[in-house]
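Let me give you the structure first, and then I'll get to my questions.
A single protein chain has been omitted from the complex, and every remaining protein chain is retained in its original position.
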């Protein structure tokens, strides 16, 4: 792996190696892999939660961070994103974690950036580390991945992580079921994925609720949050229908009382906060995989030669 | 001590131990106590000054920080404060420094947060580390605490640190005198505290001036800054009335020429900038006291067990 832009290029063996390394990091949370390394966290789209998770992963591995969040003042002096990225690379960073709202931009950057790029969320397409942390969480709960049914419920259309899941989960032997408002279902249902009723979705091994975003409620036929909860929320009553071994997942932040009831967040079968912990571990694994073989930094080594 | 939420639960022995450790840190400003530990600085109410002081304390002890200041974008995706805090805990932070405008919120958080919480300013009630640094500064100047008179002058009603002082200083043997506009005096004067004239306040051993906040001037009967200075400011003339051994304190930032004259900030009896230095030392002491016994982190250790 040179970069982590998409899950589509990860083989099942790649995934198994990352999961194994993440498990190692859960047991050994402090490492030296990034000692004297500097990772730039470039969040062109703000996200305190994801930035914190990467920052924690970097610091647990003894690395340093440069944190960038756009403000009205500091970017947009007319400089192109490409020039910003090349400038930051020229400063000698050892890797870049990038979050950006534009689909396809990461792939474009890899054409000229020599240090590893990690996709921390791109457009409506991909969120590979979120996908991997979900896979890790499922693996922890069941001891295996193959043969499991994963129901994804809610705003699938705009979910970055759903895009990553569509590619990776079937290749790992899982079946994906979708449920939610029709307007939020993908226009083309990928192979190995089925749209089902809520009743059927609740029989899956993994029930993954997606966050409802207020600004998107107007785009669907549902009048309000209360109606949404009644039709597609994981209520206390619906939680009673889950299989006893099933797990409840949510990428956070949750809207308690909308897509999931407050009591269900705390349900014994909920692994929502463990997903957060696993997120740090997966990011440590990805960083270690990408960076540890790449010393010394080519920018600095060649800077004096013209 | 599991948390530092309030000074009310600190015994005189607890305070003595913290002061002693802070004195040690003034003489030995670099430590390893927080090596491989990460502390989240969660300033829901912004304060560069207090955040810097904690960050310096953490870094002097070889710890790492995650800094959070709310912006319009990153918080308020409808997530509750409780969920934000639990999420950050799940990432594996070793302690949390929290500043928040809501009275009582820290106590509420301690019900479910397992890592230590340090109150960096809450509502109008409490600012325990500011209280402790004042106590350290007084102890340095007099070699003792018992039997001293401490005058607090200005906007006592809205002062967080005054709230902490009312509880702790009398228990350490100090008497508190208050002076200032009547509208800014507490509605109920606590035991061991007296409201006095400026003339009497100036005879105290410690003369602690509080900051005037512009937006609150309209709430009192005083027309402007100039009038305030004349009535309640520590002017050059009033400073001549201080006892020769008295010290002049101020929690900063000062309004030179309002509650205190510029020359008085630089007065040989002023310890205003030493309070700043002591603030870092006290925060190092508190962090060491709370964190050093707590390894390994329970979140990470239990994350793989379900």
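Lettered A and B in written order, each chain numbered from 1.
The rule we apply is simple: contacts are C-beta pairs under 8 Å (C-beta built on N, C-alpha and C of every residue); 3 or more make two chains touch, one makes a residue touch a chain.
As the structure is a prediction and not an experimental result, all values here were calculated from the model.
Undergrad: Looking at B:2, B:49, B:108 or B:144, which residue reaches the missing chain?
TA: Touches the omitted chain: B:49.
Undergrad: For the chain left off this view, which of A:80, A:197 or A:218 is in contact with it?
TA: Checking the options A:80, A:197 or A:218, the one contacting the hidden chain is A:80.
Undergrad: Could I get the residues of subunit A that touch the absent chain, sorted low to high?
TA: Touch set of subunit A with respect to the missing chain: 36, 38, 40, 64, 66, 68, 71, 73-75, 77-80, 83-84, 86-88, 90-93, 296-297, 299-300, 303-304, 306.
Undergrad: So that we can see where the missing chain sits, which residues of subunit B does it touch?
TA: Considering the whole complex, subunit B reaches the absent chain at 23, 26-27, 29-30, 46-49, 52-53, 55-56, 59-60, 62, 140-141, 211, 213-214, 252-256, 258, 265, 271, 273-274, 276-281.
Everything that follows uses one rule, which is that only the chains that are shown with their structure count from here on.
Undergrad: So what's the Cα centroid distance for subunit A and subunit B, whole Å?
TA: That pair's centroid distance is 39 Å.
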